[in-house]
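First the structure, which I've put down as C-alpha cells, then a few questions once you've had a look.
Note that this complex is displayed minus one protein chain, with the remaining chains in position.
== chain A ==
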C-alpha cells in the first residue's frame, strides 16, 4: 500500500518534470493572427523544413536547463573543431532572441535608419532586433527607388527632414564607416531638382519657395528667361518659372545607402532576423484608460510571432515595436488589430502598394553634367544616370491609370503613350532614344494624404508607426530615424517637430497635403 502510494507520487513528480507546455492562454493575452496575403507567399512556401540556424526552443524548465547547457557545450566544442575551417555542422549555434527592447518590423531604409540611430545613441543599453522577410530586398521600395533627395516641399517638416537627409548623405563616409570593411560610397550626385511651373502654378511655386528659403534650403527661383539661358537644351514654351536646388539636392544610390546603414547597424550590435511577422499577441493595459469605455482600453504589443525561413515559428517579446514595413504596413497593422478593433482601433493604417515604373533609356546627344532631376508640371520626371548617356525617367499615373499591384511587370505602353511624348517635348534630344531597361517598384503609398505617418498609435501605447512616405521615404529616412530615436530616448522631438505627422491626423481626418505645383 505504502509502496504503491510512493510509486504514484514519484510517477506524478516525474510526469510533472518532463511534460510539455499546456497551451492555456489566459484572458489577458489575446492573439490576433491573420493568414498572410496570397501574393506575398511565394517566398515562404516551404516544401520541407530545413535545419534551423537557431538553437532549439525548449518549454519545460528542467528540460530547458539540461538542454540549454547541453547545446552550449556542443556549440563550444563545434567552435573549437571548426576553428579556421568553414564547415556545416548539424548543431546550430545561434540563439534566437526571445526578448528584445526594440523590435523594428521591416529592414528597409526607414527600419535600418531607425535601428542605426537608436543603437548609435544607446549602444549597449538597448537590445534592438530588426525583422526583415527578404534579405535580398527584391521588392522593397528602397532598393527600387530612383534615389532622389530634394527640399522642394510645401510642408516645413518635410523640408527640414530632407535637409537633414542631405547632410547625412554627405557625412555617410564618416558616420557609416565600419572598421575592416570597404568605406561606404553612395554616389551622391548633388545636381539639384528643377521643378517647373506653368503660369497657373506660379503662386504656389512662390509660396513653396519662400517657405523653403526660410527653413534654410538653398533653392533659387528662376524666371523663364533664366531657365532658357541656363538650360538651352530644354524648351520652356509652356513654363512660367522654376525652382532649382543649388546644394543638398540630387540623387544617390539607394541600394548602397541601405547596405551601408544595415552594415553599420549590425556592426553596432543590432540583430537582423530573416523572417516574416505572421501575428502578434497584444496585452490589455487594464489600469490605463483613456475614455470611460471598454473599447478604448489601451493595448500594448506584447510579442510578435515570426516565421523563419525554414518554417519554424518563434515568438519575440518586445518593449517597443516600430512598424517600418513600407508598403506592407497596412497588412501588418491589421495583424496587430489596427483597422479591425473597436473605437480608436477602427481606423486602419492607410498605406498600400502603388506600382510605379522607372524606365532607363540611352540617347546620343542628351544633356550632360548640368542635367538636374527635372520635374514637369504634370509629374513626368527624368534625370541623368552616370556620364555615359543613360537617363532615368518616370511618371506618377493618375488615379484612373493606376496599374494593378499583383506583380512586378513593367507596362511599356505607359512609357510610349504618357512619358515619352512629354520628355520629347521638353528636351528635343530625347526624341530619338532607346529604352535600355525598366523596372517596377512599389511606393508605400499613403492613400490619406501621401505624406509619412510618424508617431505612436494613440490606442497601442508602445507601437511606433513610421511608414507611408509615398515616394519620398528614401530622402527622409535619416531624418525619420533621428526623430524616432529622439522620441524614444528623449521623450520629445528635439530637432524637427513631427507631431503634425502623427497617426492622430488620420483618425481625426485632418489631412496634411503637399501642395503640388501645376
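Basically, contacts are C-beta pairs under 8 Å (C-beta built on N, C-alpha and C of every residue); 3 or more make two chains touch, one makes a residue touch a chain; residues count from 1.
One rule holds for everything that comes next: contacts and distances are computed from a predicted model.
The chain not displayed here is annotated in its UniProt record as "NADH-ubiquinone oxidoreductase chain 4", chosen from "Centromere protein N isoform X4", "NADH-ubiquinone oxidoreductase chain 4", "Ataxin-7-like protein 3" or "UTP14C small subunit processome component". The residue from A:287, A:364, A:400 or A:413 that touches the chain not shown here is A:287.
Screening A:256, A:319 or A:363 against the full complex identifies A:319 as the residue touching the chain left out.
Only one of A:298, A:393 or A:454 touches the chain withheld from this view, namely A:298.
Listed by residue number, the positions of chain A touching the unshown chain are 9, 13, 16-17, 21-22, 24, 26, 28-29, 59-62, 64-65, 68-69, 72, 95-99, 101, 122, 124-127, 285, 287-290, 298, 300, 302, 317-320, 456, 461-462, 487-492.
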